[in-house]
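Heads up, one of the protein chains got dropped from this complex, but the rest are sitting where they should.
Now for chain A:
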Amino acid sequence: MDETVAEFIKRTILKIPMNELITILKAWDFLSENQLQTINFRQRKESLVQHLVRLCEEKHASLNDAALLDIIYTQFHQHQKIWDVFQMSKGPGNIFSFFFFNKVTVSFRETEENAVWIRIAWGTQYTKPNQYKPTYVVYYSQTPYAFTSSSRLRRNAPLLGQALTVASKHHQIVKMDLRSRYLDSLKAIVFKQYNQIFETHNSTTPLQERNLGLDINMDSRIIHENIAEKERVQQITQETFGDYPQPRLEFAQYKLETKFKSDLNGSILAEREEPLRCLIKFSSPHLLEALKSLAPAGIADAPLSPLLTCIPNKRMNYFKIRDK
């Protein structure tokens, strides 16, 4: 076994948390049952890893086998990458053939749901591919969509785009303004699967009690002052966001170039023709759930602005807004 392959396997296994090790090795399906049984999983990680590498050597693991292990690790740790979304189309576009002078390592792994995981390690004409900074592409073969992990090696982006387009028999590729760590959520948004009713949701409880957390056993002499308003807000929020858990995004970014119009004082910037140039970024561990809670908390009006509520529907979280 090549030394670089051995090193690569060693570093990949070292990344794997102990509680996932057996699962990942089984999914890899490279080491035999017999070999796996010889392993003492209680020993210190250093020695465990060395033992595993020796076993791989016995079986003459190739670079491709190592790459496959890396794919599986990444599948288990999708959230460590940030994913972009590309949409391909047939139609007038460049029919090109290109010549691939650069050395690359390409590996594939198919999963259920018609998804293919592709791993590409990039090299140049003169250097071997760098196995430690690969790009991942998840391609759903029945669809024109591909999800790619944001690569630090930006110069490879056009090459990747071309390769994808050709390989999937399309003619054009466009990067969507959608990006997140959560591949599942991106999928749900892109394929419009996010409005499934949550299974364990109890829809028999009256709206009031469920959402407002009111205690119906409370003294009937105590009333909520603005209960009508609260209910209105709840209703609108529900209509906008639905009853289901929201797909998970971490941010939304808006580039605004709009004129200033104030309700406060008509004279402020009244003569100014130029728009205000603003960049607004919303960040949250779970953006859509946070936005959903704003109106009920009194921090936002209901209905919330369509600029925010359109995110899953328009499949975007990057926007450029100009005055019409």
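Everything that follows uses one rule, which is that contacts are C-beta pairs under 8 Å (C-beta built on N, C-alpha and C of every residue); 3 or more make two chains touch, one makes a residue touch a chain; residues count from 1.
Going forward, contacts and distances are computed from a predicted model.
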For the chain omitted from this view, which of "Large ribosomal subunit protein uL14m", "Centromere protein L", "Trifunctional enzyme subunit beta, mitochondrial" or "Exosome complex component MTR3" is its UniProt protein name? "Centromere protein L"
Identified contact with the non-displayed chain, of A:I9, A:V85, A:V138 or A:L308: A:L308
Based on the whole complex, identify which of A:T23, A:S262 or A:N313 touches the chain you can't see. A:S262
I'm checking contacts with the chain that's been left out. Which of A:K128, A:K281 or A:K320 qualifies? A:K281
Footprint of the hidden chain on chain A, which residues? 229, 254, 256, 258, 260-265, 267-269, 272, 274, 276-287, 289-291, 293-294, 297-301, 303-305, 307-308, 321
